[in-house]
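Dropping the structure in here first, questions after.
Note that one protein chain is taken out, while the other chains of the complex remain in position.
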Amino acid sequence: MSTAIDIKGLNVYFGDSHNLFHAVKSATFAVESGASFGLVGESGSGKSTILKAITGLAPYWEGEMTVAGQPLGAKRDRAFYKTVQMVFQDPYASLHPRQSVDQVLSETLRLHGFKDINDRVDQLLKDVGLGPAFRFRYPHQLSGGQRQRVAIARALAPNPKILLLDEPTSALDVSVQAEILNLLKDLQAEHDLTYVMVSHDLAVVAHMCDAAAVMRNGEIVEILSIEDMRAGKTAHDYTMQLLNASANRVATVAAD
Amino acid sequence: MSIQSMTLREWLLSETPTSRRQARLAAYYKGWLTLRANHMAMAGLAIIVLLVGVAIFAPLLAPHDPYYQDLGNRLQPLGTEGHILGTDSLGRDILSRLIWGARITLYIVALVAMIAPIVGLLVGTVSGYAGGWVDIVLMRVTDIFLAFPRLVLALAFVAALGAGIENAVLAISLTAWPPYARLARAETLTIRSSDFISAIRLQGAGPLLIITKHIWPLCISSLIVRVTLDMAGIILAAAGLGFLGLGAQPPSPEWGAMISEGRRFILDYWWVATMPGLAIFAVSLAFNLLGDGLRDVLDPKDSSS
Partner (left out) sequence: MSTLLDIENLWVKFPTRSGMFDAVRGVSFSLGKERLGIVGESGSGKSMTGRAILRLIRKPGIVEAGHINLHETNLLDLSERDMRKVRGEKISMVMQDPKFSLNPVVTVGDQIIEAYRLHAKASRAEARMKAIEMLEAVSIRDPERVMKAYPHEMSGGMGQRIMIAMMLIPNPEILIADEPTSALDVSVQGQVLSIMDKLVRERGMGLIFISHDLNLVSQFCDRVLIMYAGRIIEVCDADKLHEAQHPYTQGLLGSLPRFDQPKARLQVLDRDPQWRDAASVEGRP
């Protein structure tokens, strides 16, 4: 197996020179191609920022990032976006409110230089479990789960190898979450995808991934396999704390 | 589903449109339904439609030649035989002049509405999306224009370019665009950081495509609302220039110029200045009402209805 994503000593900063915020501190991890890797942590731990840095949405970073064998520089070219795509957290915010499903998908396909757009739109909708009836609807005519399916279809449009998932189900109801997670698993098998999934929900990450990095205050405190995580075999107190908190949420009484 | 088997209304309100055209028409139709439910906005729209109708059919509707002077018949009161709204100081029929003046008013409104918001949209979205020094330069230029008193700046332009309607329009447009630029920039700043812009950037889209196809459609609706609300101000500014003798030139029946002429007799012959004043008031109000209704229809923030 080859390495899909290799990140070494990644630092990411936000803000300007007067007021610099060090969001990710020397993160190092690697993801095999075809694998699923989780990034777990609480809000503000820097887990989503890593995805932003990979995709070029966070411009101030230093370190080494290699994606599908290509070292990343300051700019991402179109070939990069054909390899790496992202699904965002909030399906209510990630679709343009004035564009129909058809417009969103056709434009994406056109940008990637495809010719047979009509057929491909139909195929993409079928891939994500939406029928042709949804093709000409606007986002406000869709439920949260349907919107997220459209967002997944958009990410699949250029036939990427790597999909970055930023809390793809945290804005959805549990029954819809189950549908989306099943869909993501099916798509991974069909299209041979590599996933990097960010989530605050340990159960979701455990369901989807093979290994995960636990993050806190911008640092990766521990990288461990899901089996070890389930067995409670962790070297780090913070991981244990997270595990306890999500298993038994009411009982964790701690003062301030 | 065939179109024959259902009414046009059902076809438009279908939850499962089957073509691009149907989806787009349905979106327009739903907007129209929302607008139609707002009675005040419909009243405003009716007045504006009436104004357009009057302007188009002015030669047929006007009972007299608006320029025909009859000094023996001057300053006739309301309800005079043949002159329902009376006559002015040169014996011209006020109603006919109002009807012909509708053309001038519409002309001014349309030209300003074409120029100012488009300039503002261009400056604002480019400035907001580009950020950095482009933003700083464009916004400081906007600030300079904003810092001038509007009518005084317009006066200066007219003085430099010469009096006349076209120059008045140009002057008003040049002073009217900065608020639109500000508005467009503010909208762009919030839109720019949203997920759907990030998503299209991840498809490799360049700034030009993002600004024109993704940011403009969302800015334009709030600009349209703002323009309709500003229409009253634009009409008044044109009337003000006319009043000061720097806009439309006599004997043109521009409403502001008519008030200016009637001013001398306002105490004894009040209707000469009041009738064009009422016309300006009605049209300004109509645009305001329509603008309020359009805001409900076009506001992208609650398009979930």
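To keep things simple, chains are lettered A and B as they appear, and every chain counts its residues starting from 1.
Keep this in mind: a residue touches a chain if its C-beta (ideal position, glycine included) is under 8 Å from a C-beta of that chain, and two chains touch if they have at least 3 such contacts.
Quantities reported herein were computed from a predicted structural model and do not represent experimental measurements.
> For the chain not shown, which residue from A:32, A:122 or A:179 touches it across the whole complex?
Touching the chain that is not displayed is residue A:179.
> With the missing chain put back, one of A:82, A:140 or A:200 would touch it. Which one?
A:200
> Mind pulling the chain A residues that touch the left-out chain?
42-43, 144, 173-179, 181-182, 185, 200, 202-204, 206-207, 230, 241-243, 245-256
Everything below uses one rule, namely that only the chains that are shown with their structure count from here on.
> Approximately how many whole Å separate the CA-defined centres of chain A and chain B?
That pair's centroid distance is 46 Å.
> Which part of chain A faces chain B closely enough to touch in the complex?
55-57, 77-78, 81, 85-86, 88-90, 93-98, 100, 102-103, 107-108, 111-112, 133-134, 136-138, 140-141, 151, 154, 157-158
> Where on chain B is chain A touching in the complex?
It comes out as residues 15-20, 22-23, 27, 194-196, 198-205, 209, 213-214, 217-218, 300, 303-305.
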